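Omission of a single protein chain aside, the complex is shown with its protein chains in their original locations.
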Amino acid sequence: MMSIFGDESMLMAMLEFESALATAESRCEVFDPRIAETISDCCQISEFSISDLSELAVQHGTVVVPLVKQLTKLVSVKDETASGWVHFGATSQDVIDTAMIIQIKKACALLENDINRLVSALESLESRFGSQVMIGRTLLQPSVPITFGQKISGWKSAINRNWKRTEVSAKEALVLQFGGPSGNLSSLGLQGEQVRKTLSRIIDLPLPTDAWHVHRDRLVSLCSCISILVGSLGKMALDLSLLMQSEVGEVSEGNNSDGGRSSAMPHKRNPVNCLIALTAAKRTPHLQATLLEAMVQEHERALGGWQAEWLTVPAIFEAAAGSISAIADMCGGLQIHPEKMLHNLDALKGLFMSERIMLALSKKIGKESAREILEEACSKVQSQDRHLSELLKLDARFTQQISSDELDELMNIKGYLGTSSIGD
Amino acid sequence: MMSIFGDESMLMAMLEFESALATAESRCEVFDPRIAETISDCCQISEFSISDLSELAVQHGTVVVPLVKQLTKLVSVKDETASGWVHFGATSQDVIDTAMIIQIKKACALLENDINRLVSALESLESRFGSQVMIGRTLLQPSVPITFGQKISGWKSAINRNWKRTEVSAKEALVLQFGGPSGNLSSLGLQGEQVRKTLSRIIDLPLPTDAWHVHRDRLVSLCSCISILVGSLGKMALDLSLLMQSEVGEVSEGNNSDGGRSSAMPHKRNPVNCLIALTAAKRTPHLQATLLEAMVQEHERALGGWQAEWLTVPAIFEAAAGSISAIADMCGGLQIHPEKMLHNLDALKGLFMSERIMLALSKKIGKESAREILEEACSKVQSQDRHLSELLKLDARFTQQISSDELDELMNIKGYLGTSSIGD
Amino acid sequence: MMSIFGDESMLMAMLEFESALATAESRCEVFDPRIAETISDCCQISEFSISDLSELAVQHGTVVVPLVKQLTKLVSVKDETASGWVHFGATSQDVIDTAMIIQIKKACALLENDINRLVSALESLESRFGSQVMIGRTLLQPSVPITFGQKISGWKSAINRNWKRTEVSAKEALVLQFGGPSGNLSSLGLQGEQVRKTLSRIIDLPLPTDAWHVHRDRLVSLCSCISILVGSLGKMALDLSLLMQSEVGEVSEGNNSDGGRSSAMPHKRNPVNCLIALTAAKRTPHLQATLLEAMVQEHERALGGWQAEWLTVPAIFEAAAGSISAIADMCGGLQIHPEKMLHNLDALKGLFMSERIMLALSKKIGKESAREILEEACSKVQSQDRHLSELLKLDARFTQQISSDELDELMNIKGYLGTSSIGD
Partner (left out) sequence: MMSIFGDESMLMAMLEFESALATAESRCEVFDPRIAETISDCCQISEFSISDLSELAVQHGTVVVPLVKQLTKLVSVKDETASGWVHFGATSQDVIDTAMIIQIKKACALLENDINRLVSALESLESRFGSQVMIGRTLLQPSVPITFGQKISGWKSAINRNWKRTEVSAKEALVLQFGGPSGNLSSLGLQGEQVRKTLSRIIDLPLPTDAWHVHRDRLVSLCSCISILVGSLGKMALDLSLLMQSEVGEVSEGNNSDGGRSSAMPHKRNPVNCLIALTAAKRTPHLQATLLEAMVQEHERALGGWQAEWLTVPAIFEAAAGSISAIADMCGGLQIHPEKMLHNLDALKGLFMSERIMLALSKKIGKESAREILEEACSKVQSQDRHLSELLKLDARFTQQISSDELDELMNIKGYLGTSSIGD
């Protein structure tokens, strides 16, 4: 992903634009095909120095001015008049935006691979451990039992929804940018529309209704999908890192590599993959906010707003790529510890059944009385270190309503998994 | 919009949930229909004190605990055992999320009205002033001429795209929340699915595959669409406020009201509608980032992440409502000053034609020589305060290539409007 | 805190400004003292309707226009010519900014109380449990032992630093705003400086060099201090909520109240105070970013940037107030479970000593060999469920270098607490 958005591939994409533009214009008879050939021949990355261009870019506020200058120089050596047709009718932003879209298109393909890998890993975990019972946790406190399958299914559905949304958004956003200085292709006169269409076919990017120099909603919407995906991955990473705490110990990262060792402590394995996904999830919301903020752009082309995208869009895709890949790696090798899941349930001494028992009791003596009896018993579970069942069986108010057998039945987790047991 | 997300309508929506839940459960034979009737009868907003609930909400971290307590009390007065079935199988988040979705549904309908009003206003402007020529501006400097219609069309397309995106997103996001303490409706056993379906029909919100207590991607995606819309409106407001500067003066707000007067200066009319839209556009990116950040939620229900949404989601919709309404108002009464548009063009003394002339010249003497001649002439336009035509006609290097008549033809704006002239 | 920034106290502070302004101007002989008295007499909150003003504020883009209009009307009833001197020389922003500063000053005093309460609570915990040994945790994995005192001391130092920084910043930021329409008090001519000084004394707010209508650095800097404080409190809340997990159980919230009960589960106590602080910490970074973004304001007074502060500054102070108060409450009643701290250490079977033992061994056989032996032993601790000591005593490579007694000494936690043991 770093290389997709690297200086070199950016330069290649910009030269691809300039070359395709010349070809399209010659096909529309704006100029002679031989001119287009000369220009295309000069669009060779080896003829350009990335470091020189970078330096000049700062001075000009855009890399396109020095790039076009250099390209013009190369062309004019071969054919003086052809040089007049270099970059004809285009503006800097046409080049940069289209190049960025070319890069994003590649980036999306890369992400898709890892999304597929991740979904497969989750499906495999689901089929192996889906019915495993564990405690549900809400507000970081024990709630009621769930299956591990419910957790995995929630993660997987979110990833699938996110990717579907990304695909729809990519279809809308991955379009050609070509409008000339003020968006109306003034220099091309009545040929503008035809050149746009031809260029769109050559570069293989659909044609939007208008130039979108200052209307960034499609791009921002695509980046939003990616940012939301990073958020969903962050949620997975948070869940897993909490389950990996030594006191919880319900899952652990596979030991197949050296990754995560500490520089000081031989016993330590840091959850590096979670770390990557969590770091990404802390950065992307702010990167996305930068894009949203930068939408407020002046007139036909912006002063500052557009430029703020240059570092931000690649950063979002890089963060996403790191996150998906890390989570896919982790899920591929994840070790599940069912015995620890059961142990953690046991250690709660039946407390997680308090809602179920209260509801059963409520039907007989009303909710407030039932709640009182249950709250009393629950507080004794911890202070006296005894099982909730045991304590309830000692409470006459309870035993008058619910028999010992009924209580044992209520205490059976299998009957208390609701929708997460469906499919067993 | 403020009232849609106000305390009272929130409370009404929460009571709607509790009432519908009881009805759904009785229809699924979880309990007797008379119990459901008793509960529904008690779900009257007049029986609840908003200020008491607000105070208790802080203590409990949620308004649902005191709400359910009060509802239970009301029910138990009428029927002690019925009280055991209040809120049966639900968790706080089911109530709050569903109530919020009910509010958002209303909010979207409200926004749609103003969107339609705005699009109509833009279409009217387009039909009246669409072919008006004006200077295009890029990086806050004069670029090449455009039509006002091009500007309006860009705004309108963006609004239309944004709203279409919002509708698709709303369809995905406006779904029921009902999962119980850990998302699996544990207390309802095998009846869970059926109750969910029935509740979905009663509340008239589609059913998602799973509870989405900690999977907020759909909601965040909808809010993202709204935030992007606010960005597009901010862009319009920025354009218009720049055009309204006294030195530019190409448009002005209609004087049909008292709005925008200064507390000190009688001559002053502040662009209040632009102000509202620009303020919204400065706030929403950060509100949206809050939602993105808050997606990283723990396990089955979150500690902090979900709660951060409570003030944030309404704030996004309120900002959007204010912005759309202000921009629709403004566009409805916008005054266009074609004479000022022409004046501003004239004041540039032909400079905006430099690209066209350079391209014409380039074809004859190559780009670098052409650029040199044009840059020299352009710099003289300002230092000598003379028209570009006049200066070029004095330059032998130029007149040898391009005749006076050809130059006059090149200087004709009508032939230099590219795609924005189409439709004339 | 909500009431400090409520509509009523905002209105009171604005009227305080208008009254003080009249008084200051009359003292500087801009007009007759009787005029000032008449104006001041009319600055009674009872004469104004908050709901009417709010409605008109939307239309005007500021509440000051309708406020001044109503005040002028009240004054002109008493004295027609006096009405000419209402709000004399001031602009809307003078009124709103100064009123906001008056509110912030009160807010800071309120925060200080809770800061003191929190620091006391931490000192009390430190004196009672400061030397308690517990496992240190890094990247959510066990690291080496620390004392609970080290943890508390880190929290306390951060709170103290944050508050000190806030005080310095408040001294800079809590200044009068008074500049008139364009910041130079044009209407007051040469009397401007003197009126400023007098007004500053009456309102008891120091005088900055210039009007700061569009230079918001001082205010943003103060809000930054508050936001950073909220971040430090969020860190405390995260630590505590992690320690409160049932599987960790090293601390718990005091049971002195009803707070934190679940709407569904009788056994549950939600960490409501942590929740409040964590929610605040998720919101403030974005609120602060809004202020930073909004600093880029146009010319002499802004279009949108300033207005974006109105909802944002109070929100930061309200979030901070909620967070500090919640954390102070929680620390005041926090229950510490030393036995659980020791239990969690024991459960690690000596693993946390791996660094120390490796370093001891490294000195004899070099680091790489030592690391290899230790990593091997550490991995067996978990797979074989045996203590690290026991395993090392079985490894000849180890016992040749370090005797059993030496190992026992190395395993003594007391000698391995570094700087956190100082003070014992």
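To keep things simple, chains are lettered A, B and C as they appear, and every chain counts its residues starting from 1.
Here is the rule we go by: a contact is a pair of C-beta atoms (placed from the backbone, for glycine too) under 8 Å apart; a residue touches a chain by one contact, two chains touch by 3 or more.
Here the structure is a predicted model, which means the values were calculated and not measured.
Touch with the chain omitted from the figure is made, among A:119, A:303 or A:342, by A:303. Among C:158, C:202 or C:342, only C:158 touches the chain left out of the display. When the whole complex is considered, the residue among A:24, A:287 or A:351 that touches the unshown chain is A:287.
For subunit B, the residues touching the chain absent from view are 137-144, 241-242, 244-248, 255, 264-271, 274-275, 286, 289, 293, 344, 347-348, 351-352, 354-355, 358, 371, 374-375, 378-379, 381, 388. Against the chain not shown here, subunit C presents residues 31, 61, 72-73, 76, 80-81, 83-86, 88-89, 91, 136-140, 143-147, 150-151, 153-154, 157-158, 161-162, 165, 168, 172, 180-189, 192-193, 196, 209-210, 214-218, 220-221, 224-225, 227-229, 231-232, 234-235, 237-239, 242, 278, 281-282, 284-286, 288-290, 292-293, 295-303, 355-356, 359, 361-368, 370, 415-422.
Within subunit A, the residues in touch with the undisplayed chain are 58-62, 64-65, 68, 87, 90-92, 95, 180-181, 187, 237, 241, 257-265, 270-272, 274-276, 278-279, 281-283, 285-287, 289-290, 293-294, 303-305, 307-308, 311-312, 315, 322.
One rule holds for everything that comes next: only the chains that are shown with their structure count from here on.
Top contact pair of chains, counted by C-beta pairs, is A-B. The pairing of subunit A with subunit C is characterised as same-residue: of all residue numbers used at this interface, over half are used by both copies. Most remote chain with respect to subunit B, judged by CA-atom centres, is C.
Note: centroid distance subunit A to subunit B, computed from Cα atoms, is 23 Å. Contact of a single residue of subunit A with at least two other chains is seen at positions 137-140, 143-144, 242, 286, 289, 293, 355.
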